[in-house]
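To start, I am sharing the structure in question, which I have written as structure tokens.
Removed from the display is one protein chain of the complex; every other protein chain stays in position.
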Amino acid sequence: MSDSLSRMLDEHGNVVEGVDPATLPPLADLLDGYRALVVARRFNDQASALVRQGRLAVYPSSHGQEACQVAAATVLGEHDWLFPTYRDCAAVVTRGVDPVEVLTLLAGEWHCGYDPVATRVAPQCTPLATQLPHAVGVAHAARLKGEDTVVMALCGDGATSEGDFHEALNFAAVFRAPVVFLVQNNKYAISVPLARQSAAPSLAAKGVGYGVPAELVDGNDLAALTSVLAAAVERARSGGGPTLVEADTYRIQAHTNADDASRYRNDDEVAKWLPRDPLLRLKAYLTAQGVLDAEREAAFAQVAEEMAAHVRAGSAGEGTADPSELFRHVFAEPTPQLREQSELLAAELTADLEAAR
Amino acid sequence: MSDSLSRMLDEHGNVVEGVDPATLPPLADLLDGYRALVVARRFNDQASALVRQGRLAVYPSSHGQEACQVAAATVLGEHDWLFPTYRDCAAVVTRGVDPVEVLTLLAGEWHCGYDPVATRVAPQCTPLATQLPHAVGVAHAARLKGEDTVVMALCGDGATSEGDFHEALNFAAVFRAPVVFLVQNNKYAISVPLARQSAAPSLAAKGVGYGVPAELVDGNDLAALTSVLAAAVERARSGGGPTLVEADTYRIQAHTNADDASRYRNDDEVAKWLPRDPLLRLKAYLTAQGVLDAEREAAFAQVAEEMAAHVRAGSAGEGTADPSELFRHVFAEPTPQLREQSELLAAELTADLEAAR
Amino acid sequence: MSTTTLTPKITMAQAINTALRDAMTADDRVVVFGEDVGPLGGVFRVTDGLTASFGEDRCFDTPLAESGIVGMAIGMAMNGMRPVIEMQFDAFAFPAFEQIVSHVAKMANRTRGKVRLPMVIRVPYAGGVGGVEHHCDSSEAYYAHTPGLLVVTPATNADAYGLLRAAIDSPDPVIFLEPKKQYFSKEEVDVTAPVPPIGRAVVRREGRDATLITYGPSVPVALAAAEQAAAEGRDVGVVDVRSIVPFDDETVCAAVRATGRAVVVAEAPGFASVASEIAARVTERCFHHLEAPVRRVTGFDIPFPAPKLERHQLPGVDRILDAVDDLQWEES
Partner (left out) sequence: MSTTTLTPKITMAQAINTALRDAMTADDRVVVFGEDVGPLGGVFRVTDGLTASFGEDRCFDTPLAESGIVGMAIGMAMNGMRPVIEMQFDAFAFPAFEQIVSHVAKMANRTRGKVRLPMVIRVPYAGGVGGVEHHCDSSEAYYAHTPGLLVVTPATNADAYGLLRAAIDSPDPVIFLEPKKQYFSKEEVDVTAPVPPIGRAVVRREGRDATLITYGPSVPVALAAAEQAAAEGRDVGVVDVRSIVPFDDETVCAAVRATGRAVVVAEAPGFASVASEIAARVTERCFHHLEAPVRRVTGFDIPFPAPKLERHQLPGVDRILDAVDDLQWEES
């Protein structure tokens, strides 16, 4: 099961041969999903634009991976948790977190922007794979508390090489923790191609070594992704333990704006993936099914534009950047040492102000 | 291939049904192997006795795992490397290192006793799984230098849960490094049983996730172990890359002398494994083949006794324990700081001596 | 579950065990896990009987992976529990270093206090037990240098009980360093005494001539040295730091100002250590009270030596007294 690719819609939006159309997610859900894809794409593009304008420090875009982003968020219930990486802003946005808050960290703040407990979204994680054991912990705690919470934990192909990936998968399996691990295999870890990352037949193949059921799915096919992930979430919720899902996708853009992808891959390779765009195929399918027309498309674009305008407006400010906050959250109660240091800084700032007069 | 158990000799020393007796290692090799088993067993017992006598700080015995110990060492060529753990003294002895040197660390010295470069045996490693990436490095360096060295890297079932196990297997696979990983699955990590360590169908199943061929073998059957490991060494030597071998065996004694196994397992479980003793079955086979008789058995016992006497004699002394050595090897050239500290200690010791007069 | 009464004489391991028990009884969000802490009760028997008393869900063994253990504890703390985890030996916490430094220490700050991690990482530390390599490291400097971690180390069985209760109650993550050589030494412990606050040093012995500043396994050694100094006519005090982070400047500096002479005593290698910090900050704050530079008696800057040589590494009574002798008495 882990070596064959699950796909429902082909690149042209046709239902793949052998797939019973009745097994596709309901049209209404796919239409919602398509809207989310449009918003996610717009979010990616808007954030990249903000970087170019110098209003955002850095942005790792999920352009081309929006189906993974949308599916990961939409299969979750209200009380479920999402554990995103730095590349998963669009998933967090789809989950319903204010897109301005989502960009806080990347805008140069020291904090994650949103309230992880209220939103049930962990801070976007930078050190690779380190969030995966946290996801297991949240899930195991939920199980001990008798709650039916499920945790969706995201990582990239590169992150699967880290020891923490291994430890998290193994802990989840041993404790039958309700976690779904979604690996977005976008074929690159910055400049390092998949072949330098793994010699396995697939990343899904890693499930076997933990006794974790695994599935390889077309990462640009929202229908297939949603089906596979929803099933995994359901199994986790009903006590069936963790699942590993590998999404076969591609990083269309550079790692971040700071990266120069031409140093390690050629445009031909990218060009081959462009027709596999997750939006194109779902649009084709929904159009053929008669539920998507120009009007609806325009309505979705409108929603996306409003989101983008909100992001632009929200990113205009200088942010909080109150120096006293430097000391406020390190501990519940600042230590005497931090109080002293905070006073030192305050005195400096006062002196600066006075000098500036 | 990774889920079915390779076995050549059953518990009674009969060739297992379906196995062509011609595929067994040559009788002469098995006879040598048997002698090595006898010596290894004697070594384990002698070391345990030294602990009881207070002449050795601690000893993690491989009693019952001697077939793994012997096979791991004997399949290697002169220039190959062995990477043992704290439990693999007997493998190091089989490799030809002076058994007194092998016990150095456990006798309370700060160093590993033997010269790793001269013996091609890495220091016995305590932090679990951490030696596995070193093994990959030695192997990769050999490959870059055009040498046909193979590296045998040992670890336990518990150690497979560590991130370093994962990283080592993956690096070995990606670089096609000539390493054979032998996991001695003795069912316990101190008190923690295999079921708490892994939910996988087998530990060999982990190979798939790295694209590393894997084999599950009866760890108490020297014939099967030798065949499987020798084939893996040959594949590695000829450029075929790494192999993962899981040896199905059992830790007959407590974790170390300091451990009380009755707190976490009962004697019945142990009793079940006693008839599967690696010595018994090989002895029965060789006797039936007519190459082992009482005289030969006595000769082997004699060799083992000589080794044991040598160990007892060698463990009598107080060891080097020269305080100036504390500073001598930290860097090639002691730093000014270490020189100062060394002089301080020397002055103290001189003062003590004078005070004692 | 036994109810807690005034225990006449118990070992430090038992004091910690009792603290865990009492905390688990008082608050069912407290869970204990790690390697061999379940049926075995830990290699030092510190968690003895907890699984039997509280069940598999409250005290359990994990797979053998320290980063995973700390990482899972982080997640459980995020989801409302209060994990108390054990690292089997000091050096075996190092695989979890990234989780500790990049997450345990920083989660509260990163989330502006929305996600605090009320977890305790118990680490048996330091030497004096004749352990083989990797079993005797004094790793407090790594943690103390990392902003966001509270670092606490008891020197008495009463503090082992009290400070662990305080650590478990703390809203912030605590690295709880247990001097393993004291696990089996017996002392009276009044578990009904008020829980001491984290962040307060304590004067273990008053002294007018010089002050020994120390913590954890070196406290009994410093007390023995003070005892011997007294026999030799010098009145030496001992301050037990107890809480490395936060640091109690007030108590420590008051003691040093009163004597004008100080020696910092700790097992860890001295370079860039907690002892360096104490020496530096005491000097900064008490400079004009000092008759002599603050001396340090610490481990040498070498890997922890094997049993046969460890007595040379550990700060002993003689070395401490030599340092006290060095405090330029002739000039005063």
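When the chains are written out, they are named A, B and C in that same order, and each has its own residue count from 1.
As a convention for this text, contacts are C-beta pairs under 8 Å (C-beta built on N, C-alpha and C of every residue); 3 or more make two chains touch, one makes a residue touch a chain.
On a predicted model such as this, the values are computed, not experimentally measured, just so you know.
Undergrad: For the chain left out of this view, which of C:G148, C:P173 or C:G216 touches it?
TA: Result: among the candidates, C:G148 touches the missing chain.
Undergrad: In the full complex, which of B:P84, B:P99 or B:P123 touches the chain missing from this view?
TA: Checking the options B:P84, B:P99 or B:P123, the one contacting the hidden chain is B:P123.
Undergrad: Looking at the full complex, which residue from C:R45, C:R58 or C:R110 touches the chain that isn't shown here?
TA: If we include the chain that is not displayed, C:R110 is the one touching it.
Undergrad: Please identify which residue in B:A230, B:V270, B:V330 or B:L345 touches the non-displayed chain.
TA: Answer from the full complex: B:V330 touches the omitted chain.
Undergrad: Hey, which of B:V19, B:V38 or B:C112 is the one touching the hidden chain?
TA: Touching the chain that is not displayed is residue B:C112.
Undergrad: Could you pull out which residues of chain C are in touch with the chain that's been left out?
TA: 67, 91, 94-95, 97-98, 101-102, 105-106, 109-110, 133-134, 141-142, 144-148, 245, 247, 268-269, 271-277, 279-281, 283-284, 287, 290, 292-296, 300-303
Undergrad: Name, in rising order, the residues on chain B that touch the hidden chain in the full complex.
TA: 81, 110-112, 115-118, 122-123, 127, 130, 132-142, 144-145, 149, 163-164, 166-168, 170-171, 174, 325, 328-332, 335-337
Undergrad: For chain A, which residues reach the chain that was dropped from this view?
TA: 57-58, 105-106, 108-111, 126-128, 158-159, 161-164, 189-192, 196-198, 258-259, 263-264, 318-319, 321, 323, 325-327, 330, 335, 337-338, 341, 345, 348, 352
As a convention for this text, only the chains that are shown with their structure count from here on.
Undergrad: Tell me which chain's centre, taken as the mean of its C-alpha atoms, is farthest from chain C.
TA: A
Undergrad: Between chain B and chain C, tell me the centre distance in angstrom, where each centre is the average of that chain's C-alpha atoms.
TA: Whole-Å distance between the two chain centres: 36.
Undergrad: Residues of chain B that touch two or more other chains: which are they?
TA: Correct list: 161-164, 196-198.
Undergrad: Mind pulling the chain C residues that touch 2 or more other chains?
TA: Residues 62-63, 65, 67-68, 95 of chain C touch two or more partner chains.
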